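There's a structure below that I have some questions on.
Note that this complex is displayed minus one protein chain, with the remaining chains in position.
Going in written order, the chains are labelled A, B and C, and every chain counts its residues from 1.
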Amino acid sequence: MATVGFIGLGNMGGPMAANLVKGGHKVTVFDLSEAALEQARAAGCSVAGEVSEVTQGADFVISMLPADHHVEGVYLGDKGLHKTLSKTTLVIDCSTISAETARKLGAELQQSGIEFIDAPVSGGVGGAKAGTLTFICGGAESAVERARTVLNDMGKNVFRAGDAGAGQVAKICNNMLLSVLMAGTSEALQLGIAHGLDPKVLSEIMLQSSGRNWTLEVYNPCPDVMEGVPSSNDYQGGFLVDLMAKDLGLAQQAALRSGASTPMGSLTLNLYRSWAQLGHGREDFSSIFKYVTPQTKK
Amino acid sequence: MATVGFIGLGNMGGPMAANLVKGGHKVTVFDLSEAALEQARAAGCSVAGEVSEVTQGADFVISMLPADHHVEGVYLGDKGLHKTLSKTTLVIDCSTISAETARKLGAELQQSGIEFIDAPVSGGVGGAKAGTLTFICGGAESAVERARTVLNDMGKNVFRAGDAGAGQVAKICNNMLLSVLMAGTSEALQLGIAHGLDPKVLSEIMLQSSGRNWTLEVYNPCPDVMEGVPSSNDYQGGFLVDLMAKDLGLAQQAALRSGASTPMGSLTLNLYRSWAQLGHGREDFSSIFKYVTPQTKK
Amino acid sequence: MATVGFIGLGNMGGPMAANLVKGGHKVTVFDLSEAALEQARAAGCSVAGEVSEVTQGADFVISMLPADHHVEGVYLGDKGLHKTLSKTTLVIDCSTISAETARKLGAELQQSGIEFIDAPVSGGVGGAKAGTLTFICGGAESAVERARTVLNDMGKNVFRAGDAGAGQVAKICNNMLLSVLMAGTSEALQLGIAHGLDPKVLSEIMLQSSGRNWTLEVYNPCPDVMEGVPSSNDYQGGFLVDLMAKDLGLAQQAALRSGASTPMGSLTLNLYRSWAQLGHGREDFSSIFKYVTPQTKK
Partner (left out) sequence: MATVGFIGLGNMGGPMAANLVKGGHKVTVFDLSEAALEQARAAGCSVAGEVSEVTQGADFVISMLPADHHVEGVYLGDKGLHKTLSKTTLVIDCSTISAETARKLGAELQQSGIEFIDAPVSGGVGGAKAGTLTFICGGAESAVERARTVLNDMGKNVFRAGDAGAGQVAKICNNMLLSVLMAGTSEALQLGIAHGLDPKVLSEIMLQSSGRNWTLEVYNPCPDVMEGVPSSNDYQGGFLVDLMAKDLGLAQQAALRSGASTPMGSLTLNLYRSWAQLGHGREDFSSIFKYVTPQTKK
């Protein structure tokens, strides 16, 4: 069993750290929130007084932070962990940040002889709690293999997309595509409903035809077609509109940098931004279904 | 075994009629093309001298025609089949036309006491030849049940979406969604490629994540990721860009009529129209992958 | 001075009829609303007991109605005016309807030897009251010339776009473009504001640069940049979002019919439909400015 330092105990990081303890690992955690630390302590984690303590004797340091500047702040700069990390520690950043920052972090840690992988996740808070996350990794093959020791206790799939940064790229490609599936499926269902079709029947038909996609399989955006999904629970829980808007912003940054043409992804960014701006940022991202409600005829 | 009249022996209708013969039915066909009639004769069909002959003694009259006005021309008007059809014949129109025309046709035939279902197909020329089409039907439940006698010899799935016209609505909803899946998947793959990812690896990751959809499963738009699909054959064969543009036009007509908001479907209509206009109308619709190629940096 | 029959006394038609009286014409009106008739009587019009009376001795019959089926209902069919109109009467339809219906109406009236022009207007309720409307006409040159006798008393510009129906086409082209100008100008101003620019200064700069357009000249969508426009009056009055959505629907119908590629116009249709659906249908169309408010950063 491994010795693990864990930084960032939010809605995702908290349950991930708890699952590591369940897996038998020795876990030392750090967060700025006392409440989060208290919960982690109750789950069996040791609590570090300051961030640098999590590196002591660690086989792995794992971070799960909100955005690029938090990650840069933790690892780089004058007080960054790159000064205290041992060359035998593998750094695994599970945050969703830009590929550029991930690559930069990998390169700077490498200069100090420290191995790094980016390993953003999909699966949401539910997957974090259930230990069924998917990790999409970027880094050396050997490093990704080594990381499985801990990743397997927090998730059920570990993919390697390529070198450092590739995990972030693959994740935003997937999430950009997911936003397109969700918006497109919502439109198709609403168009059918507007013409008198039963959304359950239409969902079933498209599921068995060339319209089949993940949202029809497990995350139908139309209320009361499927049980146990956010759309049947007033769009509470799940993956927030605000977070989808953030990921789509990262996707467009990547597209701008590479000159990629992404008409569909540009449109979904604007749809999700508008939807958030209209007050739906804290709803599940399948609530975009409501956004494409047909205009009532006058 | 049934007596069937079959009108319209194009790329789809020809093999469909042939499969009916293989299924043991007595099939009389009509088409304006001598070559098509000759092929049908070789496949075991009887050839009608004029269109009205196909109704004689028919349990079913099936039509597979290019557009609304052909269907209206065959069944309605002074010389339309509604004058010669028997009340014991079930009319099955497999053409992809507007829901409005399908409903009108159903209503007018009903006035003469003739039963009607619309039964547009998905599965393309390959499915027509292999007898694995999907039929998406609109009409009375009893009529759809009765139609299975012949539909099952041409396809493997028969869905009922609702009353007359509902088959057309469900089909365009599905195909609008399909266009969104195809364009979105193409963009996501191109964005990954632009950032150095291997499209096979990225496809595999998204297939097992929330980006999963029909195109990644069986119709990957990126050349050489998958065998036996149009993208690996220079985008030849398959479902033409021109036909997708036609279906997306029908979808937008339906959206305009109902006041539905379809930002994604409007965009794919414009993408497919532009792509056709740029000379790619006769390529498979997965060729939209080439349309979102990143701009070469200067 | 002319004898005029006038059908349809809504927000536009009422003041137009009144201006004809001021111009010295003899005006007989018809509407289903008693209140509207009362107002017209007060303005000096004669009131017809039924619609066919307005044709009696009329040099011109002018109609200003909400949609295609109202226009068809008035002129065509068993009780249509085409039965009572004299060959010396010029029919001027000022409604905004599809070009197709206008062409059909022109053709059917021509069969009875009656001259017709379509003459949709721009300028809104304000222009109708002030007598400063613009008429965009379709029909024979001589008919358009003849119509000036009355059009000049209701407006200040009379254009001829081509034959019957061309007035409607030109109007929807113009209004589709207007929606693009409005949405684009709103976005540009919001982008500047989000980066700390003063919208008055930015408006002034773009007005004198290549971003110059009608909205910056006379209809700035940002509150308090310009006096006397809807944006400075809580978006009350002006040209309603619902009406813009209607015109954009007509534009997309025309695009679908002709195979035109209109990515911008498709997008504005969806923006205006969503905006209406979100409860802003009765606000001025410049309220789309609020729709593109930047998302507040978390």
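Points worth noting:
One rule holds in what follows: contacts are C-beta pairs under 8 Å (C-beta built on N, C-alpha and C of every residue); 3 or more make two chains touch, one makes a residue touch a chain.
Note that the coordinates shown come from a computational prediction; the quantities given were computed from them, not determined experimentally.
Considering the complete complex, the chain that is not shown touches A, B, C.
Here the missing chain is touched by one residue of A:Q39, A:T101, A:T185 or A:Q252, and it is A:Q252. The residue from C:L65, C:L81 or C:A166 that touches the chain not shown here is C:A166. Annotation: of C:G80, C:G106, C:P230 or C:G265, C:G265 touches the absent chain (contact as defined above).
Within chain C, the residues in touch with the undisplayed chain are 99, 122, 134, 136, 157, 159-163, 165-166, 169-170, 172-178, 180-181, 183-185, 187-192, 194-198, 201-202, 204-206, 208-214, 217, 219, 251, 254-255, 258-265, 267-268, 271, 291-297. By the touch definition given at the top, chain A reaches the unshown chain through residues 249, 252-253, 256, 259, 261-263, 266-267, 269-270, 273-274, 277.
Although one chain is not displayed, chain B still touches it through residues 242, 245, 273-274, 276-278, 281, 291-296, 298.
Just so it is clear, only the chains that are shown with their structure count from here on.
Chain B has the C-alpha centroid lying closest to the overall centroid of all protein C-alpha atoms shown.
In the contact between chain A and chain C, the residue numbers used by both copies make up over half of all numbers at that interface. Using CA-based centroids throughout, the chain positioned farthest away from chain C is A.
The centroid of the Cα atoms in chain B and the matching centroid in chain C are 40 Å apart.
The mean-CA centres of chain A and chain C are about 50 angstrom from one another, to the nearest whole unit. For chain A, residues that reach two or more other chains under the stated contact definition are 291-296.
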